[in-house]
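Single-structure report; data block below.
Excluded from the complex is one protein chain; the other protein chains are retained at their positions.
Now for chain A:
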Amino acid sequence: MLSMSTNNLSYNDQGGTDSAVEVGQETTPTSSNAGAGFGLFSVDFKKNDDLKEMLESNKESLKLEAMKRVVGLKKLVYVYLVRYAEEQQDLALLSISTFQRALKDPNQLIRASALRVLSSIRVPIIVPIMMLAIKEAASDMSPYVRKTSAHAIQKLYSLDQDQKDLLIEVIEKLLKDKSTLVAGSVVMAFEEVCPDRIDLIHKNYRKLCNLLVDVEEWGQVVIISMLTRYARTQFTSPWKEDGVFDEHSERAFYESDEEKTRNEPEAKPYMMDPDHRLLLRNTKPLLQSRNTAVVMSVAQLYWHLAPKNEVSIVTKSLVRLLRSHREVQYIVLQNIASMSIQRKGMFEPYMKSFYVRSTDATHIKSLKLEILTSLANEANISTVLREFQTYVKSQDKEFAAGTIQAIGRCATNISEVTDTCLNGLVLLLSNRDETVVAESVVVIRKLLQTQPTQHSDIIKHMAKLFDNITVPMARASILWLMGEYCERVPKIAPDVLRKMAKSFTSEEDIVKLQTVNLAAKLYLTNSKQTKLLTQYILNLGKYDQNYDIRDRTRFIRQLIVPNDKNGALSKYAHRILLAPKPAPLLESAYKDRDRYQLGTLSHTINTKASGYLELSDWPAVAPDQSVRNVEVIEPVKEWAPSLWKTGKSKPAKSSDDKFYSDSGEEEEEGSGSSSSEDGSSSSEESGSDAESRVENSSQSSEESDESSSQSEKSSSESESDSEKKKRKTKTPLQKKTVKPTAKDGDSDGNVAKEASSSSAEESSSDSESDSDAHTDSDSGTEHKKKTKSKAKPKVEVKSKKEVSLLDLGDFTPAPVTQLKSSILSPSLLGDLEGMSLSNVSSTIQVSGPAFVPEKSHDLLHRMTGKGLSAQYQFPRQPCLYQPTMVSVQISLTNTSDHPLEQIHIGDRSPTGLNIHCFNTVECLEPEASVTVFMGIDFNDSTQAANFQLCTKEDHFSVSIQPAVGDLFLPITMTELDFRKEQGKLLGMNESSATITMAAENMTSQPISRPVATVANLGVVPSGQDDIHRFAGKTASSGAVVLVTVELRESSTALITINTEKSVMGSMLLRDLKQALAQA
């Protein structure tokens, strides 16, 4: 309502009397009811007294009213902003004191709103006040207020550019901020105020990369584009000069990462800077964002920064964006058009996505056409041309004309189809539609020019059509062709000229000019026949209304008709007019757009937009890398595993009671204590976190027998440096907890040692990747022990923490404490949870199969395989190629009478299917057979793997359908471990059934045989005779599968399956039921 009135006012100021104003006036009466403060504002907003009165009354407003007040005042201020009246400037200053007071409000939201409004007042007098407010807010305890201050920086800068230096100081400070809330806004301010101060980024680079996933989506866009520019100035080019990227150097990078040989002399084989890799790695998941702008910015980052062989991972996401709104499609297609010129291969598999739909807008159609043309090559040109044939018939004539041009481009680019295209275009000359014909003529002219020797019959054909064509451009083109190749059509050309002489006066200017040209050329080559005609035309041209034509006529006459004065020039007339002309290049309109960064406005409009920042070229020598080193490095891994624990407790409802109950209590306590305080919160102090900190400090203190304060410092730094927003580690808390915990953390001393040694000299990214490696090797039991042993010290932690909370009235507000452990950033949680599986598996040994069924299945019958027959079976061995794959044994037999050559695997579907192919069998003699092994990652599903089995001549589609039991690998474990694992997999993860056993299975023969036949599981030694246990893990994800068969009286049995892959569990249950019940 109030905003209504303010805007209403603004309209009046502009003198606009339009519908909006009317609407406004219609609605204002409702708001003019007395009572609420807003109503008063809107009615009497011009009267200072009332305003003052309101301000007075607002001073005493209660906390809840405060928000209203600020909102109200903000709207009021906007009145000033628009009106800028003098007497109200005084009033503006009056209100400022209120804001200044609000800036000290205990509630962070009110502080933020006050700053937001204050900074929006565009009155130069208050610049110093604003500056002061921004500085203060930048060191505010609340990240939200700091975010607002980053926004205010831009506003102040646009109001008074002289403040730049001071503002840069604030930006520098805010860039160090570890909150994801602030990151996006401050980078925005950086881009606005001082985009050239790249030195400010160095120290924050790694932090920004790590925070990126958790920043809100708009901030992500800004940060990514800034980091793109940054990376281009700091890293050397990952692009090989020869354009071929060999995998070797890639591998070299990873090795170096592991071995920590970062300081090796670079450049010899190209080695990517780990920071460069960090950026690429951390932006990749954002390709899955729902925000199209984020996806596009990641795509451009990969395009400009990634090694050539990695760019193509963005393809799929870009193609996905084509499903979005029309405007999004437009921008994305433009960028794809630019990309597809340089890198055809990237989009070729998705060619069908660029097929034009009848519902597309014209500009979308032409962009798709552009891309299809760029993608066309020898292999797919026939498909493309068939598609084009349909487009030519489109009712959208603009689009049809575009298609003809596209055909022309295909014809010049791909020499194989030039003739086909040309013939097709000639056929189009008899089309009913003028634009189509005209466009065809123009394109044919260009094509003929590239190879004029063979096509005199086409020129003749066009001459015949000449009378029917009315479009000036087309007529002009034909005339030009006649003149240019008049020697090839010596009879027709003069005749055309004769016709033109008749209709000269009624032609369009462009046609007249070409007629004059034709006349001149014919005069030079065939003056006998055309002399009179030429003179006639030149006379007509001399008195034409258009001065261009008059000029041209005069020029031509002087040039070709010899007279005394200008003999010198006319000597060269022949060479001037009939010089061989270079053929026009039919090029994409997007050819030169790559000089602009992709995804930018400048790229879209193909001119430099104001404020566009050039992307610099790669430096030849990388600048000093150490500038990005932050003094103290995080030992990420120490706290990560414990986070994983709490993270997992949520979804999995784990039964590890000893541990979880502790942390749970603590969380509650923490939140309880914090909720009593205003604005401060313990959410970031939730049990898991505190605990991790304990571990941190304990480990590092133990390792580095130095002063404990130093170790605390490092741990605090590390934590904040890593992706978390809950910065501010409490020194008091840590100091006190170090001692009690130091004794306990002995199980991971070596881990800590490595971590801290790396932290001393390595970059943070390095140590992070180190830690990844370590957590893999860390066994789950290890930190289970660890955490258990922590139980006692934690009690102390709790009490300390409450004290520390009182000290710091900061962080997120009370309600958020409900989050408990979920306050951990989701992505991190996911990250950590992902590691759980590898942890579990490492405690348990994979064993050999208990039983390998001989059963083999037909892969390809000899009849359908034209003599090639193939059978497959599952040898139930761990796959050599990749642990997640299931190995498959294939025997190939040649039943034909001729040798089969080059047997290999071709296309596969779904495309994501991960297959390790067998080496190509070069030759298979008749009656010979060969056994090959391949690995297939079924991804823990029984969906068939479809692929093509190819010989030199043929290819056959085949599919391998695994039984669920073949997707497991047997593992050995003790009964105790089995029970423990089973305890974790209850509820939804358990499926069971009672069956009646077949008689034979009840007898002496152990039950393990039928079970092992069905599924590749290992036998767990059991203490009880009537309970049989089997254990295995899934090949792809390594999820544990536990089977219990409990024999009961009267030949019934209870089968219980515990696995988190519940689908596989139920399928396995079905199979087992069948096997055991079978007679």
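Criterion: a contact is a pair of C-beta atoms (placed from the backbone, for glycine too) under 8 Å apart; a residue touches a chain by one contact, two chains touch by 3 or more; residues count from 1.
One rule holds in what follows: contacts and distances are computed from a predicted model.
Of "AP-3 complex subunit mu-2", "Cell cycle control protein", "Cirhin" or "tRNA (adenine(58)-N(1))-methyltransferase catalytic subunit TRMT61A", only "AP-3 complex subunit mu-2" is the UniProt protein name of the chain excluded from the display.
Across A:609, A:627 or A:928, the residue that sits in touch with the chain not pictured is A:609.
One of A:169, A:327 or A:858 touches the chain omitted from the figure, and that residue is A:327. Of the options A:177, A:214 or A:370, the residue whose C-beta touches the omitted chain is A:214. Checked against the full complex, the one of A:100, A:237, A:291 or A:558 touching the unshown chain is A:291.
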